[in-house]
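Shown here: the complex without one of its protein chains, the others still in place.
By letter and in written order, the chains are A, B, C, D and E; residue numbering begins at 1 in each of them.
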Amino acid sequence: MTSDPFFHPVSGFELPRFAGVPSFMRLPVVQPDHDRFGDVNVGILGVPWDSGTTNRPGPRHGPRQLRDASTMIRAQHPVSGLRPFEVLNVADLGDVGPNPADIMDSMDRITAFYGGLVAQGITPLTAGGDHLTSLPILRALAKDGPLGMVHFDSHTDLYHSYFGGTMYTHGTPFRRAVEEGLLDPKRVVMIGIRGTMYDTEDRDFAKSVGIRVIPIEEFHDRGPADVMAEACEIAGTGKTYVSYDIDFVDPTFAPGTGTPEVGGPNSYQALQVVRMLEGVNIVGADLVEVSPPFDTSGGTAFLGVSIMFELLCKIVEARR
Amino acid sequence: MTSDPFFHPVSGFELPRFAGVPSFMRLPVVQPDHDRFGDVNVGILGVPWDSGTTNRPGPRHGPRQLRDASTMIRAQHPVSGLRPFEVLNVADLGDVGPNPADIMDSMDRITAFYGGLVAQGITPLTAGGDHLTSLPILRALAKDGPLGMVHFDSHTDLYHSYFGGTMYTHGTPFRRAVEEGLLDPKRVVMIGIRGTMYDTEDRDFAKSVGIRVIPIEEFHDRGPADVMAEACEIAGTGKTYVSYDIDFVDPTFAPGTGTPEVGGPNSYQALQVVRMLEGVNIVGADLVEVSPPFDTSGGTAFLGVSIMFELLCKIVEARR
Amino acid sequence: MTSDPFFHPVSGFELPRFAGVPSFMRLPVVQPDHDRFGDVNVGILGVPWDSGTTNRPGPRHGPRQLRDASTMIRAQHPVSGLRPFEVLNVADLGDVGPNPADIMDSMDRITAFYGGLVAQGITPLTAGGDHLTSLPILRALAKDGPLGMVHFDSHTDLYHSYFGGTMYTHGTPFRRAVEEGLLDPKRVVMIGIRGTMYDTEDRDFAKSVGIRVIPIEEFHDRGPADVMAEACEIAGTGKTYVSYDIDFVDPTFAPGTGTPEVGGPNSYQALQVVRMLEGVNIVGADLVEVSPPFDTSGGTAFLGVSIMFELLCKIVEARR
Amino acid sequence: MTSDPFFHPVSGFELPRFAGVPSFMRLPVVQPDHDRFGDVNVGILGVPWDSGTTNRPGPRHGPRQLRDASTMIRAQHPVSGLRPFEVLNVADLGDVGPNPADIMDSMDRITAFYGGLVAQGITPLTAGGDHLTSLPILRALAKDGPLGMVHFDSHTDLYHSYFGGTMYTHGTPFRRAVEEGLLDPKRVVMIGIRGTMYDTEDRDFAKSVGIRVIPIEEFHDRGPADVMAEACEIAGTGKTYVSYDIDFVDPTFAPGTGTPEVGGPNSYQALQVVRMLEGVNIVGADLVEVSPPFDTSGGTAFLGVSIMFELLCKIVEARR
Amino acid sequence: MTSDPFFHPVSGFELPRFAGVPSFMRLPVVQPDHDRFGDVNVGILGVPWDSGTTNRPGPRHGPRQLRDASTMIRAQHPVSGLRPFEVLNVADLGDVGPNPADIMDSMDRITAFYGGLVAQGITPLTAGGDHLTSLPILRALAKDGPLGMVHFDSHTDLYHSYFGGTMYTHGTPFRRAVEEGLLDPKRVVMIGIRGTMYDTEDRDFAKSVGIRVIPIEEFHDRGPADVMAEACEIAGTGKTYVSYDIDFVDPTFAPGTGTPEVGGPNSYQALQVVRMLEGVNIVGADLVEVSPPFDTSGGTAFLGVSIMFELLCKIVEARR
Partner (left out) sequence: MTSDPFFHPVSGFELPRFAGVPSFMRLPVVQPDHDRFGDVNVGILGVPWDSGTTNRPGPRHGPRQLRDASTMIRAQHPVSGLRPFEVLNVADLGDVGPNPADIMDSMDRITAFYGGLVAQGITPLTAGGDHLTSLPILRALAKDGPLGMVHFDSHTDLYHSYFGGTMYTHGTPFRRAVEEGLLDPKRVVMIGIRGTMYDTEDRDFAKSVGIRVIPIEEFHDRGPADVMAEACEIAGTGKTYVSYDIDFVDPTFAPGTGTPEVGGPNSYQALQVVRMLEGVNIVGADLVEVSPPFDTSGGTAFLGVSIMFELLCKIVEARR
């Protein structure tokens, strides 16, 4: 399978990387009203939305900063040699416009937009946004039945509610997703969980429905290869979503996020875990919780897009 | 009238200003369940809430940063010589707890809290929060009839709605307040308005109800003294609220805010306009839109508490 | 004259200002190969280039940061009421690709690109880049004869050479432009000049060819209105270029630049001087020397695009 | 043993973590004149003092920043499951007020304050301050005989004097403590020592009195578990103080400190070493040298309070 | 009078300003043991010391940052045309080494060093250091009788003591100087005083001894020219010291300082007041309280050296 040259990104050998309007990975911007929209195979898009944040806001600014940093990404994977943009038609689909003052309206807008992608057969790679973003996406992607999920994070995001009954925050998306039948809990694995806890309500729920939670201590003890082999086995061969919260990574490597937890993986491991997603049938992926106001040096965004490139290569491998 | 020594702030001659738990102006923290709550005359409190923000969030972190900066404030006004903490009982009332994921719930919580202050005869000086904060406060303070208002800002905050019909954002509070009968538009003056405009809908509304809008060009041409004399006349002798959006000040002097507009007053004028509130019957005041994530040097917070000290002195002068 | 709706920018009432791929003022991106290129009247474009910098580099990153900040600009001028995007077809033309390691090659590329704009009748509004950028632009715009120039800056940029004979740096562009017959020195005025000096070679040259230099002391003494009236008279009714170096503004208001000089105009005056360009026949304008690495709070970029909006309105007024 | 609910911290499920006056871990502030002071078991307190700093000052601002960051700490330990605030009465005791312009006076004030804690049976967990802070604390805690010490640091702090005979700086506290009989050198272990050296005077002294110094190369070679087993053995079962200089951690993970040394432990190991303090009879602990002016992203403070939570859990385990 | 070419600074036309070991204004470093020390007329030197700071430390890092920024200073004054380095022999004398852990020892070291300059007939221009620095300097310079002083500041620094009797802090130097007979209070003027006050003890003392205090309100009302004419008259023709605390300037223009006060002069006025020192017999000057840790953009240091260049020109004018 070979991509259409229209979808090839601009090279830094031609136009310096600091030049040009910054689209994701210097790809063409192809929004739904564009005449090439129908030719897109994989769409990279932003959901600039953080209304679900319970602590420090900022991820609404994530997509723009990630686009900027993504102009540093080149055409070829350094280990596998894959040149993803030459295999499939990849485009920047722009951002889904949220309503920052209305959570329910925003979720509806997101689900509707992703429904359109599903209808076109476009695999979405999303730049969040806070982690509540994953819920309306899953509502669109799981139309035909529950998905498996590989979830990198320092939190389970499985709480029931906050602040006396509020059901939709970035601490609750996967509780809702399980309740709504969007995820098959037996095919869900959560990796990197750590940090001081309110209580064990989230983990008790995980246990009760069969979600596998791998705390950071186990990750460090067993090492990425062993853990990821188990994760791939859990996900199995069914349709699987990959959700990557940047706070999975140690906050020194990724300070630009709202709910950091000390003691996570380093930046090399941050890439390794994606590279080790062998044989997973990925139907969508996201990278969420990048918060530019707390990213003093811009390093979080660059790590974020480096992870997104890894996710893209896995999507391309799965689809080609 | 002389205050109770319990309510005197800690002096920097005794405890260095960098030491101690940071309460507003180093006052005692007296929350509603404290046994001295009934003795408070003026309460300084925070509303850490920014769910109404349409652009860059952050004011939810304002009260904490303002408390920190306020430890630099000393006991005496440099021009009038007033020592406000020795005239009335002033206390830090803590923060009103919002629900960051539910605007309506948050507004109800705020109105209820301020209702309690009104019941106790406590005059509130509020540290926001975004500008939507003023609406639920006005709902509590205007129980007995519409108030006048002196409003410092670069925006009118008089828009009807955003994002296809959303009525409650930081761009709409005073439209709602007029509609709800909380403000008497004939006694409302808005000073410092500037910046590129969407359209003239807000100003058309102002004109139609009789709100006086003084754009920044007029402010710079006439000078603070002339403008403020008119403002005091508009407010008259009736009950008046003072709402001070930090983006009234030029963004170079106050970068820590979400919707800056170039070309505003300098820091000296920022204090002058409050000092010139002669004879205004102030029943409450707020300083809103201080956004720590964008306040790289901390100067916005220090300017903010300097303005709050000026507002406090005016409240004390009005009440004693 | 009324613009084509295709060229209307996205409104912040529809899509929040933090969302979307950031083009200049949220305009459509119309590069030379775009099918609507022929319909553009005014083009906003970037020249991300700083190879002429003798001190602190960074302006190569200017266009991208200015695009980001420009998403805060709305549709209407607050004083004149002009809605420029509804009068003429304005578009983001993208960036001219420089060769960061070859000054001569870069100048040729820039002159060629602007030659194409001239051929299409597009008036360019440029975001630099360091001040050497103006030279290759003038080479294209002054094809038919020397131009007048209104030049806002703290430096004359009239030096002969640097470092033992280097003729092309950001300290020499207008010396070259006069020598090459691109500028009519009798119709050139330089406003805001200040700072410690190497010597008087640049000012001696100005005097010898008839360029009017207005130092900052004179600017502060006479005030903007008087100075700008003289400036408009000097420029006269002939074709005139406006070159605005952000270091014209005091470095506290515009820290993001490489060669700051203390004691300049404030941000209000920074806008005023453009508003006072009455009756000038503007055939092109630039805003140069914005250097993101030194713009710790982003305020320089926002001031920069606020100035660009003022320049745009003057271009539209001159052309309609 | 179960704690009094008065001493339970505020939960982030109730009041968002950015709200409220920031006390340590959201505990009640109970200063010596408070009527519940006598019920405190473990006191967390600040010593905002850096007069002993020989290089870059700043730790005087440490306690306030640590309190702010500590509002992110929740109620339960993620590995042991311990809920320390429900076992013992833990409170924020406020700050000890130093005299920033008089070292001797400050040391006397600190020793006096801690003497009061000892008299009340309160175990202190201190947020410094520079490392000289530990000396006046040890003077109070070692009233009944020398203590053992587990010391995490990149420096021994065992020098004799600085600047021609100055005996009290942050490079000398433990030399003084040994000389004054406050520490039993045979029960002292220093872990993580590294960085270029003036000379070997400090290590020669350590050797001569029997202090065990474990340089970072040995730490990395043997690993945390092996090193900490030896450390626990050295401390033995006698009363032991734990002194944790944040510069023990690699400066990339903890940039906010005055005397960084390259090549230290990562953030996971920073927590691990405390978790491995098995069976140590801890009578007090400190976390020192956090310097907010050099902590550009705030990550050092958050790592610092994460370490303090680990220390607190060990104190609670030792005392219950 | 013409200077020796040995003392001419390096030009930015030869060596780019970012290159080279940064000495003050790119002058030769001539310490007391240098064989050209005896030829120096004016010495620029640093006192990296902040042990007298009662609030936020940092000025110990001032001299180094000021040297760095001073490489932007060129050879000629833009208004007077003076080329100071060609009139007198000016050199960088290095720093006076303080003892950061001993105030009395440090003051003795400073006085001894300046005594050596007086003995050589060198006029000192000092970069502090906090304001206590001025006291040991005055002890050396006022050997033959009390001096007059022009003092730019937002504080009087005339307090008796801090923290229960501590006599030597940066809030007390001029109280001590008057008491010790180093200053003639009738010839002392303090300009720019402002900010909230502890009490009026300092101003009462000023009044009692005849020091003229000009608060900022008077400065803004009368304007720099009128105020400075009075200041020059007060200083008269006797030997006079000029002490310039950077916090005289508004903190937006000079954020890098420890005790900011809102509402001061802007950067143009910051230079103007020095330019207006007509006919003052300056025997020494300092620029103090520049605190790099709080100078996020480096602008304070650049403003500081711009002021130092103005002071230097006045010293040269007075001496030639």
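By definition in this document, a residue touches a chain if its C-beta (ideal position, glycine included) is under 8 Å from a C-beta of that chain, and two chains touch if they have at least 3 such contacts.
None of these values were measured; they are calculated from a predicted model.
Hidden chain, full complex: it touches shown chains A, C, D, E.
Summary of contacts with the chain left out: across E:Pro98, E:Pro173 or E:Gly299, the touching residue is E:Pro98.
Among A:Phe205, A:Tyr244 or A:Phe309, only A:Phe309 touches the chain that is left out of the view.
Residue in contact with the omitted chain (choice from A:Phe18, A:Phe113 or A:Phe294): A:Phe18. One chain of the complex is left out; on subunit A, the residues touching it are 11-14, 16-18, 72-79, 81, 252-253, 266-268, 270-271, 296-299, 302-303, 306, 309. By the touch criterion stated above, the residues of subunit C touching the omitted chain are 50-54, 56-58, 60-61, 99-103, 105, 162-164, 166, 168-169, 293-294.
Although one chain is not displayed, its contacts with subunit D can still be listed: residues 54-56, 162-164, 193-200, 215-217, 220, 250-252, 255, 259-260, 262-264, 266, 294, 296-297.
Here is the rule we go by: only the chains that are shown with their structure count from here on.
Steps from subunit C to subunit E, minimised over paths through touching chains, total 1.
Considering every other chain in turn, the ones in contact with both subunit A and subunit E prove to be B, C, D.
Relative to the C-alpha centre of subunit A, the farthest chain centre belongs to E. The pair from D-E, A-C or B-C that reproduces the interface of C-E, where over half of the contact pairs by residue number are the same, turns out to be B-C. If you lay the C-alpha trace of subunit D over that of subunit E, the rotation comes to 180 degrees, to the nearest 5.
With B-D and B-E as the two chain pairs, more C-beta contacts join B-E. With each centre defined as the average position of its C-alpha atoms, the distance from subunit C to subunit D rounds to 56 Å. Averaging Cα coordinates per chain places subunit A and subunit D 39 Å apart.
Across the assembly, subunit E contributes residues 54, 56, 162-164, 252, 266, 294, 296-297 that each touch 2 or more other chains. Under the stated contact rule, the graph of chain-to-chain touches falls outside the line, ring, star and complete shapes. Looking at which chains touch one another, you get A-B, A-C, A-D, B-C, B-D, B-E, C-E, D-E.
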